[in-house]
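Note that one protein chain of the assembly has been removed; the remaining protein chains are unaltered in position.
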Amino acid sequence: MRRFAAFVGAAAVLALSACSGASAAVEVEQAPTDKQTLEIWQRKSPGGPSDKIGQELVAAFTKATGIPATMTSISDEFEVKLQQRAVQRNLPDVVINDTAQLGNMQTQGLLRQIDRDAIEGADDVNERAWDGARAYDGDYYGVPVTAHTVALFNRKDWRQNLGLDVPEDWDSLVSMWKAYADGDPTGTGEKVAGLALPGTTQRGYMSWSTSTYFWSGGGEYFEETPDGYRSAVATDESVRAATWIRDLSCKADVLQPGASSYDSGTTKDLFKSGGAGSFLVAPYELASLKEALGSDLEVLTPPPGPAGLVTLAEGNNAYLMAGSANETAQEEFAEFMISAQGQEIGMAGDRDGNIVRLPVNSTVDMADTRDDPDWNLFQKLFDENGRYVPAVPNWNPFLNESAKTLNALISDCSLDVRSEMEKLDDVFTAELAHQEVLAP
Amino acid sequence: MNRNLDTALGLGSQNPVWLRALTALACAVVVLLFAGPLVALLVGAFSGSHDPSHLSLFPTDLTLENWRAALDRNVLRYLANSLIVVGIGLLLQMAVSVLAAYSLARKKFRGAGIVLLLIMATMMLPEEILAIPLTIVLSDLPLLHLNITDSLPGMIVPLVAWGFGIIVMVEFMKEVPRELEEAARLDGAGEFRVFWSVVLPAVTPALGVIGVFGFTMIWDQYMLPLLVASDPENYTLPLALRSLRADPEVGIGIVLVAATLAMLPSILAFLGFQRSFMRGISSGAIKG
Partner (left out) sequence: MTVLTRPETPPATRPASPPTRRRTSRREGKVWVPWLFLAPALVLFLYFKFIPMGQAVVMSFQDVQPYLGNSWVGTANYRDLFATDEFVAALWHTAVIAVFQITGALVLGFALALLLEGQARRLWFVRSAAFLPVVVPVAVIAELWRIIYYPTEDGIANQIIGVFLMEPSQWINSPDSSLLSVILVGIWRDAPYNMIIIIAGLVSVDRSLYEASSLDGAGWVRRVRYVTLPALRPVMVILLTLAAIRAMRIFTEVFLLTNGGPNGSSEVLMTLVYQLGFARNELGVAAAGSVVLLVATIVLTLAVRVGSKRRNA
């Protein structure tokens, strides 16, 4: 009897568990258009300047459309928080996040497909920016709202103290960094690093922060063929590019100590507080670094490597999330963000906290809102040298795995670069097969 | 009689001076090693230095600057969330524990053995192990179809039933003499009167025990708030610590303030209820 009761109990628990589990996706009943509201997320520091700009943007949106909306800024573990909401089948309505996250979300069915023709103002958005919103299948799953690329932030005062010219190639670049590390550029005897590098594996920072060097050094992640992708990380060129990156730590020794655990935030702090001489980063740091370092800061075109200059292009899309009961409002928000008004609020002039870096709307003239000429350098780099990460179905695993390999290479100088890259090659190949895009 | 031998090492006032000096030194090292870093944290919250590598036991450049800056970063909100969670959570947890324990300790009924076994089993199912399915359950409570994620109730309700609290309470309630209860019943007291006016007053020290342990347990929660909260407005202090530290726009000073705020209540609870605490440690007890 007792056993029977226990059995029934266990069965009941299992049954309850099974039916509480997520079932197949269903069409969500839409709220009446005049009752729609929006929950919007952006990957920004809560309470920080970008959060404030985001709030301004949403307030303007509500004023223009009458749709109530909240903007939530989350910086720490954004993707994890989003994944948690996905597990709960309770996604926010709109997420403003990196272009590189598109594949990851799209393959899980978290995104609504975008019909470009149905989005008002879509034709004003420049074509290169739309590239960042296209998935492997050729369809669009986001609306681009901002774009940018990286440039080399450098300590002009240190360079001049040491009597060095602006580096024109990789040799002079590395010797400048060595001079920072060994030549006491501050004149105080304080030990500083040549290059500040976010080298943690977290969010794939190590790979992200070195991809400009990797490409400029001749490295490639994939070889694209008409039938799919093939891993290219173990080619001679890629190994050479990876070796150059690891030598920054193991030979030239110009990275900050503990670089392998720095994320973008701590790295920026280090550069800002005079712990390193150079920092390769996107223009979203321009205002705050200018404010901290003033005329000691110069923004340089990164010197071209053996394969010329390729800079990592990125941007943010407004993603319209699946399962929303507010689809009309979602579209209206995307339209507002790419409108001239939305872009200009997001650009925030020369203030800190811009959420639109380079405007995607070609009718917006940057000079109207911004006085700082360095912005033009970023625009020029984006137009001429910018390159988005490969459009594999899901870039994230590749980013994370290459970050792990490079992180290991800079932390453990006894590792052999070629054999590590060959291991990575196997992982890439397996992952391509897993994503079903491996070229035969 | 050799009084030295009250303890294993025989340390005491009749030791030679050098040995006593050595013992005192060792004690000083112990205090420095275990309490020192916590004091340094407190001191750091009030000092002006912003070097992320340094903590000092002695305040230099005393200032409230960090505290002012912390207010801008919503630290009061995190503190309020933590206090609400621990306040309501503890109250409910103690209520549920005493109710369940009353039944298990004072009643004889079919199935009591299985219930006790189930309660013990729950202690093998901490939030850590259940993290992923728990997230799903919280977002869509079976049968009720309520979503309590990203809300304070979501961080409170799952903690309300706590196996340890119930079992400690059972141990204490078993000791209450049966005669008291019988006498009350002869006077015509109902079930709830017996529980409320006879058994409960007899176990007040136990309430202190499960109170102070429950407080520490809820205040230390990390996994559950991590799973439940997505909007930073709902973060508790321990959760906020990490996001403050990882935030490039936030300095170390603010992190120290938040850490101090998260640390002080638990230390105060411990110092205030030290006797209950020690008693509790010896009441998860078993006669081997």
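First chain written, first letter: the chains are A and B, and each begins at residue 1.
Criterion: contacts are C-beta pairs under 8 Å (C-beta built on N, C-alpha and C of every residue); 3 or more make two chains touch, one makes a residue touch a chain.
No experiment lies behind these values; they were computed from the predicted model shown.
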Visible chains in contact with the missing one: A, B
Selected from B:Val43, B:Ala70, B:Ile167 or B:Val250 as touching the chain missing from the view: B:Ile167
Omitted-chain contact residue, chosen from A:Val87, A:Ala232, A:Ala292 or A:Ala325: A:Val87
Interface with the unshown chain - residue positions in chain B: 1-2, 5-12, 23, 26-27, 30-31, 33-35, 37-38, 41, 52-55, 95-97, 99-100, 102-105, 107-109, 112-113, 115-126, 128-134, 136-137, 141-142, 157-158, 160-161, 163-164, 166-168, 171, 174, 178, 182, 185, 191, 195, 213, 216-217, 219-220, 222-223, 237-239, 241-242, 245, 252, 255, 259, 262-263, 266-267, 269-271, 274, 278, 280-282, 284-288
Residues of chain A in contact with the chain not shown: 13-14, 16-18, 20-25, 79-80, 83-84, 86-89, 104, 108-110, 200-202, 257-258, 260-261, 322-323, 397, 404, 407-408, 411-412
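Going forward, only the chains that are shown with their structure count from here on.
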Chain A and chain B: spacing of chain centres that average the CA atoms, whole Å: 40
Chain B contact footprint on chain A (complex, rising order): 2, 6, 16-17, 19-22, 45-49, 72-77, 81-82, 84-85, 87-90, 263-266, 268-269, 288
Interface residues, chain B side, partner chain A - complex: 72-74, 114, 132-133, 135-143, 147, 149, 227, 230-233, 242-243, 246-250
